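Missing here: one protein chain of the complex. Every other protein chain is in place.
To keep things simple, chains are lettered A, B and C as they appear, and every chain counts its residues starting from 1.
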Amino acid sequence: MHNIAVIGAGRIGKIHAANATAHPGVTLKYVVDPITPAAEELANSTGAEVASLDLALGDPEIGGVIVASSTDTHLDFSMRAIAAGKAVFCEKPLDLGLEKAKSAEGVLGDARFFLAFNRRFDPNFQRLNQRIQSGEMGALETLHIISHDPAPPPIEYVKVSGGMFKDMTIHDFDMARWLLGEDPTEVYAAATSIIDPAIGEAGDVDTAKIILRTASGKICVISNSRRSGYGYDQRIEAFCAKGLLRVGNKLSSTVEAWGENGSQSEPLQNFFLDRYAEAYRAEMMHFVELLEGTARPQIGYRDGIWALAIAEAAAESHATSSVVPVSY
Amino acid sequence: MHNIAVIGAGRIGKIHAANATAHPGVTLKYVVDPITPAAEELANSTGAEVASLDLALGDPEIGGVIVASSTDTHLDFSMRAIAAGKAVFCEKPLDLGLEKAKSAEGVLGDARFFLAFNRRFDPNFQRLNQRIQSGEMGALETLHIISHDPAPPPIEYVKVSGGMFKDMTIHDFDMARWLLGEDPTEVYAAATSIIDPAIGEAGDVDTAKIILRTASGKICVISNSRRSGYGYDQRIEAFCAKGLLRVGNKLSSTVEAWGENGSQSEPLQNFFLDRYAEAYRAEMMHFVELLEGTARPQIGYRDGIWALAIAEAAAESHATSSVVPVSY
Amino acid sequence: MHNIAVIGAGRIGKIHAANATAHPGVTLKYVVDPITPAAEELANSTGAEVASLDLALGDPEIGGVIVASSTDTHLDFSMRAIAAGKAVFCEKPLDLGLEKAKSAEGVLGDARFFLAFNRRFDPNFQRLNQRIQSGEMGALETLHIISHDPAPPPIEYVKVSGGMFKDMTIHDFDMARWLLGEDPTEVYAAATSIIDPAIGEAGDVDTAKIILRTASGKICVISNSRRSGYGYDQRIEAFCAKGLLRVGNKLSSTVEAWGENGSQSEPLQNFFLDRYAEAYRAEMMHFVELLEGTARPQIGYRDGIWALAIAEAAAESHATSSVVPVSY
Partner (left out) sequence: MHNIAVIGAGRIGKIHAANATAHPGVTLKYVVDPITPAAEELANSTGAEVASLDLALGDPEIGGVIVASSTDTHLDFSMRAIAAGKAVFCEKPLDLGLEKAKSAEGVLGDARFFLAFNRRFDPNFQRLNQRIQSGEMGALETLHIISHDPAPPPIEYVKVSGGMFKDMTIHDFDMARWLLGEDPTEVYAAATSIIDPAIGEAGDVDTAKIILRTASGKICVISNSRRSGYGYDQRIEAFCAKGLLRVGNKLSSTVEAWGENGSQSEPLQNFFLDRYAEAYRAEMMHFVELLEGTARPQIGYRDGIWALAIAEAAAESHATSSVVPVSY
């Protein structure tokens, strides 16, 4: 049984805390959050105790720490936990600043540091990746990723989000690297705030079509939108030498209604809490492997740097309306 | 170039006349219909002449006759055309009376007489049959046929239709024999007039679930409804030893709309004129093979008798609430 | 926190034990099974203790009992548990003998006795039922249930199963009653052992098409097969006055492969452990409602009697090749 602590009692912290509690091999011992009522509520519902970060990191019984606090604290808390000998499960992104994030390489680069890009743990995308890597369809040549949210976040969130490329597209940059099996060398981003001018006034975009190219000649298209109008659109198409492998959306049930206007499905699963519920559980299972020492992190510090580097290049491409090289 | 005549200038006569006109190997020379304005209109639109039946059958240039007149004349006109040495393309059903129809065996049994059950000529069902017969899925064991009309016919039609089993299910009885590759030996029909009590008052049913069994042990379920509410439902599932072969419905276009309530297809093709347009064209191509002597009728007199015999047994099963043997 | 005991440490007992253990409101205290190693293994993996039935029923801390033992013990253990004041979660079927089962009415008829027909708890079928009952599609008129297993059970199992109607179709009889909102008044079953003659030699069938009719005129078709060749086929179509509501199958992932032979889905979920995993969890949630006294059993003793009564009538229909009335 592994004792762990969670830092951050917000929406994503609650998910990870619940999955830790339900896992037979894990005990959630501490909840750390400066907002005491939130910490207490989460502690009560999971049977954990509220603790300070120092107390949690100083407890030798604690084997691992989940960093689910605000983005600007990810690096600091992760480095402190690593320094205290704990395994770390860190929410994405690594940080909003590439240069700052790079400075952590000495501590986090080869540590037991798991950067939790949840989509890689979705069973459907895992099966897609497995079938791409198997070569059954020949070599992957081009990739299309569609990632549209149901509706935009509040404008206050937009203002502190780091921009759509670092906040939202960063998932797709990571997926692209994972599925392509290769890092991009250049990026072009055509972006706009066609959905909500207020997002544009806040200096951000809400819609983007992005093209990545790799050294070997593969091309990836990413489509992003902050508002689909029809739920959470999460599709991928992998065009290979012999054919196409694709992942479709998930519906809220398999009921269909046929009427005079045709066949109507049930709504798409609306957002990430539903769509990636299994992925979050699988992340916890992977973290337990880290705690047990039976696996190295499937996603680590350098994956986080790469995703940030692409996001910064995409932002520059958008700002300059030009193709921008990416490197690390 | 084969000269032919069409008897009957109604809805189905017009379809066959148009397909004959469009076929490069056929000239539609005569239209025969006692209702002169209808005959003249069809003759004008196809470049044919209006003629009496005697004139058409007496013209040695005429090689074939399409019998698309009212059901009670099918047998008589077909026999006269055969006697005159013409090939016959006869609409279904053979007749509404099994005994009367049986009396024509001497003339029609081995003649160049093509009974036009259109569904056998649909490319999708032909492909289904081809794949069943290929044995790729192992032996066919059970069969489900769904055949639901969009909306009931006028009650005046119902009264003279011969009853749903002979008017509508007869198509499905023929499809069952064709796909099973075997004749049924018994039938059970559970039928009702749940859609429209007026149909019940007219002595007919509007909804039926029918089970056919064959000597070798195959079982077929037919579902019939005079009203679907969602267009023309024409589906078949063939359960074989190694898996399932199925044919789905056809939509009016491939456009899909995704909104907050899910994904909405376009409406189903609404009725037989759309759904079986290709089948009607293929029937004409088959009739040309008969005219050219390069093929024997794919569906003949005895198929018509079988379909009628099953329909009568189904009606008896419904009337007596018992399983009824079928034979020919 | 409710303490419960599970009787039976076989396949289905393990599922319910795991779901009880994972439920935050339940503690699995005892495992009861005469086969000691099985009991011990399940007790070890869930943190429960091995106990005799008497000890479990005599413990005042135990609020509920899961009866997951062999079918012939369901009635006896359930009655003893009810007599001891426990709530009961009983696996289907109630028993293999209708007369014997009827004799338990005095004890079980109005007790806190939950008969666990799992399919009613599947979220997709629940949504189907909800939409049927809402009347959005008009009145339900006819119902098609397809329920095909991937592969036949061992012949030794077949011999003690009570026959396909009581062992397998019993689920569909219960679904039919639930969705129709009405009890059947007559049944016709066309059945055969076309899949495996050994099943026929054992006095059972492996394939059936069954028609149920209700007093108000609704008709239901059930298709059963012990072997699909393509996984677990669990589909329902509800034909209503204004259109069709249907539930499709579930695939093992959403990946599709498009190649020169067309588009290939992933396999269907193979069998009930996968297909109904959510339903089993929902059953446990319902049982907790019983333990807390916040709900009456959604499925009770009389539902079990009805399903058995239809199964016996279906067997008689098959044996006599006639339509058989059903009553209770």
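Details
To be clear about the criterion, a residue touches a chain if its C-beta (ideal position, glycine included) is under 8 Å from a C-beta of that chain, and two chains touch if they have at least 3 such contacts.
Since the model is a prediction, treat every value here as computed from it, not as a measurement.
The hidden chain, counted over the whole complex, makes contact with A, B, C.
If you put the hidden chain back, the residue from A:K100, A:H144 or A:R302 that touches it is A:H144.
Checked against the full complex, the one of C:P60, C:P154 or C:G262 touching the unshown chain is C:G262.
Contact between subunit A and the absent chain runs through residues 137-138, 141-142, 144, 148, 186, 188, 190, 192, 194-195, 207, 209, 211, 213, 217-219, 221, 223, 225, 228-230, 233, 239-244, 321-323. Looking at subunit C, the residues touching the absent chain are 228-231, 251, 258-268.
The chain not displayed touches subunit B at residues 22, 123-124, 127-128, 131, 136-137, 242-250, 253-260, 266.
In this text, only the chains that are shown with their structure count from here on.
Closest to the protein's overall CA centre, chain by chain, comes C. Compared with subunit A, the chain whose C-alpha mean position is the greatest distance off is B.
Centre to centre, using the average C-alpha position, subunit B and subunit C are separated by 42 Å.
Within subunit C, contacts with two or more other chains are made by residues 137, 242-244.
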